[in-house]
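All protein chains of the complex are present and in place, except for one that has been dropped.
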Amino acid sequence: MHDNGYKGLNHFDNKGNARMVDISVKDDTTREAVARGEVIMQPATLELIARGRVAKGDVLGVARVAGIMAAKETGRLIPMAHPITITGVNVDFRLRQPDRVEIQARVRTTGKTGVEMEALTAVSVAGLTIYDMCKAVDREMVLGRVRLVHKSGGKSGTFERKDEDSWDM
Amino acid sequence: MHDNGYKGLNHFDNKGNARMVDISVKDDTTREAVARGEVIMQPATLELIARGRVAKGDVLGVARVAGIMAAKETGRLIPMAHPITITGVNVDFRLRQPDRVEIQARVRTTGKTGVEMEALTAVSVAGLTIYDMCKAVDREMVLGRVRLVHKSGGKSGTFERKDEDSWDM
Amino acid sequence: MHDNGYKGLNHFDNKGNARMVDISVKDDTTREAVARGEVIMQPATLELIARGRVAKGDVLGVARVAGIMAAKETGRLIPMAHPITITGVNVDFRLRQPDRVEIQARVRTTGKTGVEMEALTAVSVAGLTIYDMCKAVDREMVLGRVRLVHKSGGKSGTFERKDEDSWDM
Amino acid sequence: MHDNGYKGLNHFDNKGNARMVDISVKDDTTREAVARGEVIMQPATLELIARGRVAKGDVLGVARVAGIMAAKETGRLIPMAHPITITGVNVDFRLRQPDRVEIQARVRTTGKTGVEMEALTAVSVAGLTIYDMCKAVDREMVLGRVRLVHKSGGKSGTFERKDEDSWDM
Amino acid sequence: MHDNGYKGLNHFDNKGNARMVDISVKDDTTREAVARGEVIMQPATLELIARGRVAKGDVLGVARVAGIMAAKETGRLIPMAHPITITGVNVDFRLRQPDRVEIQARVRTTGKTGVEMEALTAVSVAGLTIYDMCKAVDREMVLGRVRLVHKSGGKSGTFERKDEDSWDM
Partner (left out) sequence: MHDNGYKGLNHFDNKGNARMVDISVKDDTTREAVARGEVIMQPATLELIARGRVAKGDVLGVARVAGIMAAKETGRLIPMAHPITITGVNVDFRLRQPDRVEIQARVRTTGKTGVEMEALTAVSVAGLTIYDMCKAVDREMVLGRVRLVHKSGGKSGTFERKDEDSWDM
């Protein structure tokens, strides 16, 4: 195969056609991925979310459920992603004064391919749910910095993103 | 209703329980929303995507389909979002040297509620699809700045985010 | 058509074949349905749920989200049900000492057919979610008495089930 | 961990946040669950269903398909349920004079967690489908007594609910 | 716009990018589409299906339910298709000696766009279901001649495919 512009992008065959990569011969191993992101908002919006936590209007409780359920939908949203039987998901939040909610998703599976996309999808949908539930008071929120911070299991080894602090959960 | 911490968050009833807000009496009007976001990557990754555009390994073609299909899934991903019969979706990309792909989704409907969530979901899933298709060469890509830039139709009037340039599409 | 055993069951045509009944010519009106059900459990299980409400292990918060999302899935679960663009959903719970959680779902739409199935589905899935979250401590819980208690809108008029108390919500 | 009200409910972490429990290290074993429920109706409605069985308006045939398909949707309906690759489903009915249809679902898998939720979901959706197909003649039907009657496989051992007769199928 | 190879294909914008065409300004009218197809099989397989019709192993009953449910999934399967709130579906079969089952789906809606794709999808999935249920005895069945035979409603007027007989249903 000559270098025709998509070398290295394994979701294309040698004619450049998109495909779901064959992983039949890969081993079943325990795999984990952790992704993070954040929603930037007005301080007053963060205040509303924070108060809801101690009272009852629990934005983050709904966003957590949305994120966990979205992890299970990943294979249906991302065209070339393999369907994966996830074995565990946690979605957590940190309120950062004055203006942001940080989101973390940890996904586990025992299977032939990693769960990066599941973790990233969980973070994104949890963030979009926060947006949805607060948009009546703050239309200008921004979902940002959605990124992979940890990955382990599988042949490619462990990945740790630099300069990420521990959430100690 | 006294101020119990979730005032203004209309996705909660007056006891703080989450609900899908009743919009039965709202008018059917033509509504539009435009959202944007970006995927930050290594310059070499952007180069691969750019070359695929002129050759055949079309990352952005697949991401566009993913974004359009995700707009239709919004009501199933976001817990309190209303199901909406979308009447039109465009997803576009701009390659920004040296290190990013910008994403824009424009969604239209004729209905009782807006399509902000549909546009934001389309952008997010298009961005996640770019991540998925390029992650074999660049694990550290970041999906960022997912935001609403325009909204029109409905009682709350037109919203234009400041400092956004025109994509002239 | 002679009486061949399915007369009155309008989900069959005059040969007895199942169909989705044609409602094209029905008017769009505002419609509402309220359904109720209950989960019977050991008193100790009810106690756990009750404590979670004041602490943070919020079984009912998760079940509420599940019920609301399930209302949106009704047309995909029930074969002959029409897809409906729901305009509002509330799911509520009452803890009844010593051994049960009562569930109520109220669903609204503006459309050509009623939302009884959506309300019943929301109650059922909220109940199943309570089961799922508590089954580690109580396998013998029973989901029961899932029933329609109110229906209004449309040509068939208002229905009120007898001997149902008001939830005053 | 102090006793903060959700002890024993393993779908919460030690801060009370909902999660999908990690089952990565559990063994793949053959597992089975059987659930039952019933739909109570007017005797005339049962008569219609019974006649449809010998004629062609086959309410129970449609409800069976709905139940089997719903078993496959369980992981998408129940927020904290693991996605499961089911390996077999049977849904059966017994007509009980004068006023009820009994429903039984048997689900099997080879995997890391049980299929109780799949069996309970199959019974519930089969029952809701009976309601849907007969509601034009009997709005007051009640779906009741949805319960687990048998469970085997996995570390927690076999469970048999007392006072359940055999269906001999 | 110069002729760049996709002129006339309205699912592409003037740069050739796929999109969901905007139909916001189209009128809501009653629309209907009828599609047909067939499954070719060994005579012995047709015989099994025919006997099942009078006995109980009802392949066609299951295929009918599958076709009706698939019509509701069309907007999720076909990338550029608009989501449509279908108002009625019929799926019918004709056994044609010696070797085929003919399938017909009739779909109706009141909306802004036609239901051709819904009718074609219903026929295809009903046919695939026949294949699935009979493949243990006949692997070489062929699903063929899936086609639109009638379309009415909307601005483009009525279409009738030539040389199609009436099913008189």
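A, B, C, D and E label the chains in the order they appear, each numbered from 1.
Just so we're on the same page, a residue touches a chain if its C-beta (ideal position, glycine included) is under 8 Å from a C-beta of that chain, and two chains touch if they have at least 3 such contacts.
Not measured: the values here are computed from a predicted model.
Interchain touches from the omitted chain, evaluated on the whole complex, reach A, B, D, E. Only one of D:69, D:101, D:125 or D:146 touches the absent chain when the whole complex is considered: D:69. Mapped onto subunit A, the interface with the missing chain covers residues 13, 17-26, 75-76, 79-80, 82-85, 111-112. Although one chain is not drawn, its touching partners on subunit D can still be listed: residues 30, 61, 64-65, 68-69, 71-73, 84-92, 108-110, 169. In the full complex, the hidden chain is touched by subunit E at residues 4-12, 15-18, 37, 48, 51-52, 54-59, 61-62, 65-66, 69-70, 73, 76-81, 116-117, 120-121, 124-125, 127-129, 131-137, 139-148, 151, 159, 161.
Assume only the chains that are shown with their structure count from here on.
Here the chain-to-chain distance from subunit A to subunit E, counted in touching steps, is 2. Counting the residue numbers that touch the partner chain, subunit C and subunit E have less than half of them in common. On residue numbers, the B-E interface is repeated by B-C, which shares over half of its contact pairs, out of the options B-C, C-D or A-C. The chain pair with more C-beta contacts between its two chains, of A-C and A-B, is A-B. With centres set at the average Cα position, the gap from subunit A to subunit B is 16 Å.
Centroids of subunit A and subunit D (each the mean of its C-alpha atoms) stand 31 Å apart.
Shared interface positions of subunit B, i.e. residues touching 2 or more other chains, are given as 17-18, 61, 65, 69, 73, 76, 79-80, 84-85. Viewed as a contact network, the protein chains fit none of the simple shapes, being neither a path, a ring, a star nor fully connected.
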